[in-house]
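Pasting in a structure now, in structure tokens, and then I'll have a few things to ask.
The complex appears here without one of its protein chains, the remainder shown in place.
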Amino acid sequence: MSFLTLDALTKRYGDVAAVDDLTLSLEQGEFVSLLGPSGCGKTTTLQMIAGFVAPSAGRIVMDDRDMTALAPSARGFGIVFQSYALFPHMSVAENVGFGLEMRKVPKSERMRQIDEALELVRLGHLHSRYPRELSGGQRQRVALARALVIKPPLLLLDEPLSNLDAKLREEMQIELRNIQRDVGTTTLMVTHDQGEALSMSDRVVVMDQGRAMQIDDPFRAYEEPADIFVSTFVGKTNLLEGRMASNDEGRPCVELGLQRLEMAGLGRVGGGSVRLSIRPERLEMTPCRQGLVDGRVQTRQFAGDHWLYQIDTPMGLLLATCPNCGPAGFEVGDDVGVRWNPEAVRLLNDTPTQTAAAGAPL
Amino acid sequence: MTAMTIEIPNRERATSRFRSQRWIPFWLSGPAAIFFLILLGLPLLMTLALSFYTFDYTQGIGETLTVSHYAEVLSDSYFHEIFLRTYAISLVTTLLCVLLGAPEAYILYRMRNPWRSIFLLVTLGPLLISVVVRTLGWVLLIGGNGLLSHAMQALGLAGTRGFSLMYTHTGVVIAMVHVLVPFMVISVWASLRKLDMSTNDAALSLGASPFTALRRVIFPQILPGVLSGSLIVFALTASYFATPSIIGGRRLKVVATSVYDEYLSSMNWPLGATIAVVLLILNVIIVMSYSRWVENRFRRTLGEGGA
Partner (left out) sequence: MSVDSRRNGRTALVFHTLFVIFLMAPLVVVILVAFTPNGYLSYPTSGFSLRWFRAILDRPDFIEAFYHSLNLGLVAATLATVMSVPAALALARFQFVGRDFLNGLFLSPLMIPHIVLGVAFLGFFSQIGLGGTFASLVFAHVIIVMPYTLRLILAAVMGLDRETERAAVSLGASAFTSFRRITLPQMLPGIAGGWMLAFITSFDELTMTVFVASPSNTTLPVKMYNYIEQTVDPLLASVSTVIIVLTVAFMLVLDRFYGLDRVLSGKG
């Protein structure tokens, strides 16, 4: 039995469903991300779990206890708000101690736990500062300490890092995940940043228009996207069109450039064409006529650790990346070949299927 | 009467390239400055001077200087009573405005549109309607022949002679609260617009009851608005004329109506000027010290000086 279960959770505002029939299970100690574009219903989901928004349908069950109708203060979850929501009129220590005070923890014990929590986020020295006197990263950590000090069974994070600049964000991603591992609190994080979701989570829930499109571990979400939305939203990809054919033994296969691919699941597809996806880093550039398709380099960008090429081919404009191991091999205008491994090609469902979205936890 | 000075960031010092522009600000602000110095500075100075001239009921304003008017105002129990009454009315009015205006502002803040805009208009709109009209409404409501009197008679709570709050402290306070409470609402509203409502959610998520969240988290954040609203209401009430004059009449003199009477009934201008000067000085002292206190209190936490 899982620790937290969202059972067909739905929130409708008038005719629009902000969250549509979301089912999800979290294991104890797991770090799960809700990933999706702005407006897809991530915050609404989180707010329903927190108890600030009443679901239109569905249930929230924790440890076999139905929490759907419980007041926010009775749930005891730790929440880090996107704006941090620090109390501006209270010092750092008072902010962190607020939840303990509400739980009537005696003063001396409270002090000890505040110190402990501030040590955890490495802010022990800023005890008596006020929120206005802190940097963005420090505020973020105070918010985290305030949420963790009450030892919540569940930690909810709403875009916790989106107000930080890029470098600080990367540092905090690692630090946040380390802290979460240390304390072992089951965590649900909302983010629109796919890099953040992939690097931090045990599992990601990719959402679009209120629905979960895929629930998987980061590697599979990236490598085996369930549909076009997931493949384009999680990482960059080349969307290709393949034509259905049959091979010499009469089994269905896909024609892509000079390649004939046999893939699982082709039986379900009718005739005509299918959608395929291949990641830019899986494309290999070769001299002309040595690849599976020929093309011409249209643009080239340097991105530090890799080069990014756009190659004009009969199959369309292909995006390819090469690791930066010395000077670039090709110039803009060069005629090149492009090659790939048959295993790198993914077949995409045009329409999301419920089987893909309901993926069981590992 | 909020922020007497608007904070203007210091511009970088003019470099030599812009020397020729040195006189521009003086040309730009010159007309208004001259206008104010002549038409505001001179009248005030003349009033101050007037308060030191002798006065005689038969010969009018004399030629010699005296401080007897100040001595009179500061020592006569008649004036003590007027000042005490004025500030007592101000205090009660201010408290009631806080008790009514602050919750109302918060309720408005939590409404959704279109209700929010509609009731904001309903609440603030009366500020634009003439004070005479609003006070007249109270005369019609609480006067001897008013709605209140009829209601009380119907309930058997008042005799056949009716029931009137005219010329009573209660009547003056009710009407003053009505006239000034929108100032409290607008002042608290300004604080609320800076409020992050997710702090309320944060408090709830940490186990606070809605009431505790209101008391410990929301209220301290709108306190600067409450305090600056209180200052506005208090200072305005202390010098208000129309409402105390119409509702309180001659029987309940306040500072402003006594100035009016000295000038236009007794024609004792020097004494009237003295009362006016004392009122002005008290007002300035109260506003200044209160603002300083509020500023010190909130500089670190909310980064604003309320009043």
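Note that the chains are named A and B in the order they appear, and that numbering of residues resets to 1 at the start of each chain.
Heads up, the rule we're going with is that a contact is a pair of C-beta atoms (placed from the backbone, for glycine too) under 8 Å apart; a residue touches a chain by one contact, two chains touch by 3 or more.
All of these numbers come straight from a predicted model, not from anything done at the bench.
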Which of these touches the unseen chain: B:65, B:88 or B:129? B:129
For a quick check of understanding: of B:82, B:176, B:204 or B:252, which residue touches the chain that isn't displayed? B:204
Contacts of subunit B with the missing chain: which residues? 1-2, 4-6, 8, 10-14, 21-22, 24-29, 31-33, 35-37, 39-40, 42-44, 46-47, 50, 100, 103-104, 107-108, 110-111, 119-134, 136-141, 143, 145-147, 178, 181-183, 186-187, 189-190, 197, 200-201, 204, 210, 228-229, 232, 235, 238-242, 245-246, 255-256, 259-260, 263-264, 269, 272-273, 276-277, 279-280, 283-284, 287
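The criterion applied here is as follows: only the chains that are shown with their structure count from here on.
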In the complex of these two chains, what residues of subunit A are touching subunit B? 50-52, 71-73, 75-79, 81-83, 85-90, 98-99, 102-103, 130, 132-133, 146-147, 150
Within the complex, subunit A is touched by subunit B residues 196, 198-199, 201-209, 212, 216-217, 220-221, 223, 300-303
